[in-house]
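Have a look at the structure that comes next, please.
Here the complex is missing one protein chain, while the rest keep their positions.
Chains: A, B and C, in written order; residue numbering restarts at 1 for each.
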Amino acid sequence: MTAETVDASATSDYTADELMTIVAARELNNGDVVFVGIGIPSTAANLARQTHAPDVVLIYESGTIDTKPTKTPLSIGDGELAETALAVVSVPEIFAYWLQPGRIDVGFLGAAQLDRHGNLNTTVIGDYEHPKVRLPGAGGAPEIALASKRTMLVLRQSARSFVDKLDYVTTVGHHEGNGSRATLGRAGNGPAIVITDIGVLRPDPVTDELTLVSLHPGRTIEEATAATGWPLKIADDLEETTPPTLTEIEALRRVSAR
Amino acid sequence: MTAETVDASATSDYTADELMTIVAARELNNGDVVFVGIGIPSTAANLARQTHAPDVVLIYESGTIDTKPTKTPLSIGDGELAETALAVVSVPEIFAYWLQPGRIDVGFLGAAQLDRHGNLNTTVIGDYEHPKVRLPGAGGAPEIALASKRTMLVLRQSARSFVDKLDYVTTVGHHEGNGSRATLGRAGNGPAIVITDIGVLRPDPVTDELTLVSLHPGRTIEEATAATGWPLKIADDLEETTPPTLTEIEALRRVSAR
Amino acid sequence: MKNIMTLADAVALNVHDGDTVAMEGFTHLIPFAAGHEIIRQQRRDLRLVRMTPDVIYDQLIGAGCARELVFSWGGNPGVGSLHRFREAVDLAYPRSLELDEHSHAGMSVRYSAGASGLPFGTLRGYVGTDLTKYTDNVRRITCPFTGESLAAVSALNPDVGVIHAQQADRHGNVGFWGILGVQKEAILASRRSIVTVEEVVDEFDPSVRVVLPHWVVSAVAVVPRGAHPSYAHGYYDRDNAYYRAWDEISRDRDVFSQWIQTHIMNTSDFSEHLAMVEPTLAEV
Partner (left out) sequence: MKNIMTLADAVALNVHDGDTVAMEGFTHLIPFAAGHEIIRQQRRDLRLVRMTPDVIYDQLIGAGCARELVFSWGGNPGVGSLHRFREAVDLAYPRSLELDEHSHAGMSVRYSAGASGLPFGTLRGYVGTDLTKYTDNVRRITCPFTGESLAAVSALNPDVGVIHAQQADRHGNVGFWGILGVQKEAILASRRSIVTVEEVVDEFDPSVRVVLPHWVVSAVAVVPRGAHPSYAHGYYDRDNAYYRAWDEISRDRDVFSQWIQTHIMNTSDFSEHLAMVEPTLAEV
């Protein structure tokens, strides 16, 4: 580790994606074992590893365990993930021996649609058999969200993505709320946080309904409500997200640069 | 391959074990994929590989695939088996991916007790809960005998080993005879040959009862009958086993020497 | 050695109209050359199986080879949608495409069960989702010891498994390393198999992690760069520009058809296609 000067002064020079990535990275604790999807989850996990959480363990569904890529990979199967991994195992093994038994602290996912209980759709917009938009499908998400001790979700917030009713449930979050996830069999605790371009949501401890707990700098409750397809609950002690520091932004740009 | 002079002249300078080993080796075809137990099966398979069947593929339950040991290994997990193997896989994998689906041509086993249908006991002599002699137990045999396309058995013949009723069925052969093995679910064809120190037995094509088809040089029907705990069937066209050739004996001693 | 042949012969011998064909390679070692040869030989009514149907299956689907797709994630990684796949699903063009859709975990268990000679596999999964509504290949099973309810998935046993590997030896044994994916299972689960390789070597070195013995591989064909535009660890990198360019090519039916004509139907093998495509993308 080289000693670096930490510049904790706030900056306003960042994109929405950069802010989401930085807020997500902050949620990872040093030593967490994280099953990472590609995109913002991967960038955020690598940012965390290169800043406050050097011992975070990154696992990709391509079977690479404890990878330490210097740059954010473009795909979950980049060669650098294998080259820098502590171990490379087969895809059946990564799901059966590593994900399924509950060894993973954090499952880190994106999605196209989300409902108030953190259930996800990445399959179709519209009717399944006559879709408006055919999306890629499930990938690793259903079992990542089921087995990880907690799930972190990252997606942009809009009336099209934060919907009252999913067109298709690809991946279960808190199911129908009110603890109903526990009826699905042995599983982790479900979504702990949703990070959007507007703010941060966490599930209500009783109802499991996603509640806005933090607004990003410059964002308003009205914007959040307008970008949500159900009557959005707002926390009594709504906070403002700590803006990115210069150190965070620089580290992120170093990780992302190609 | 070095060209070697083949000396096909018969010899009478051999032990009972050497004869059993040579007769067993002859039964292996070039290219056969053989799942090998330790002892005579392992020696015979290595003898075959170093004589008439250079492309025989040896698999040991230690997970070593296509091993080419220069000497007969002492245990199924000798280091040389790994060093000379085309591939080394885990024990769960060797049973699940390689044995179970029926990829193995020949399962090659010994036993303590055998009955007329080629069922085997390697568990106890006497009552299970109050045994006269506690034997090692099943090991890989039950599933080797179940999944291999055919099974070859090698054991010394005596009234104690060739019994009317097994004290314990560790490993199924032709079950209760008369094709009843087929009722046990998807499986290979069961014991094709039993090689003893007295002769060679094969199952009757209809009843599956082991029938003496060959006597080793100098052995008699009376000896075979006396060494069998049930009324032994003798083939109409009983043959005499071709005695070991000088080439076979020399090759065997080369393989076995340590 | 008797399993080493040309890719054209390997496909002609092993892939038939109506077959279930699994072409695997998890971002790494994707058997593009073999996919092109199947298009060139105009196989039809295939049931295509693949965890991540990306550009390789977009090409096969767009070329009209497929009647069904068994999969868990379909997209152009890092780029976006598969336009030929979407047009087949949304508009039944060039023909309708049935879907049998799973999660990655489910697909990998289906392959493992197939490789193990078992009729089904078990996992903790699929609960609380709509995935089970549109497939008959996921059911529930009760643990005979604990009474727990678990997901059971039917085994996959394709007629043909197709992969690309770095190396074969002179006996026709196959070796690969880097990201391993589900390739071993795909080959062991399949009745027949085709492996394209970068080269034939005298002996495998210790970096080789998976070895498939020649007696489980029906055909080995030497096709250098046969995984392009995906990558072969130790041989060449991913051609990210090709994946990006594919978005444009595949968006329009006619542009796509012209591409298939030029790069596959009018060429005699993969090397001619590579000669066309590599110089233009080399600057990226």
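Please note the rule applied: a contact is a pair of C-beta atoms (placed from the backbone, for glycine too) under 8 Å apart; a residue touches a chain by one contact, two chains touch by 3 or more.
Note that this is a predicted model, so its numbers are computed, not measured.
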Quiz prompt | Option from C:154, C:183 or C:250 whose C-beta touches the chain left out | solution = C:154
Quiz item: Which residue from B:143, B:197 or B:248 sits in contact with the chain not drawn here?
Solution: B:143
Quiz item: Hey, which chain A residues sit against the chain that's not shown?
Solution: 31, 33, 57, 65-66, 86-87, 96-97, 100-103, 147, 186
Quiz item: What residues on chain B make contact with the chain left out of this view?
Solution: 38, 61-64, 74-79, 81-82, 88-92, 95-96, 99-100, 119, 123, 128-129, 131, 134, 136-143, 146-147, 168-172, 175, 181, 184-187
Exercise. For chain C, enumerate the residues touching the unshown chain of the complex.
Key: 117-124, 137, 139-141, 143-146, 148, 150, 152, 154, 206-207, 209
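Operating definition for what follows: only the chains that are shown with their structure count from here on.
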Practice problem: List every chain that touches both chain B and chain C. | Solution: none
Quiz prompt | Chain centre separation (chain B, chain C; CA means) in Å | solution = 41
Practice problem: Report, in whole Å, the distance between the mean C-alpha point of chain A and the mean C-alpha point of chain C. | Solution: 29
Quiz item: Where the CA atoms of chain A average out and where those of chain B average out, how many Å apart are those spots?
Solution: 58
Practice problem: Would you please write down the residue numbers of chain C that are in contact with two or more other chains? | Solution: 184-185
Quiz item: Of all residues in chain A, which are in touch with two or more distinct other chains?
Solution: none
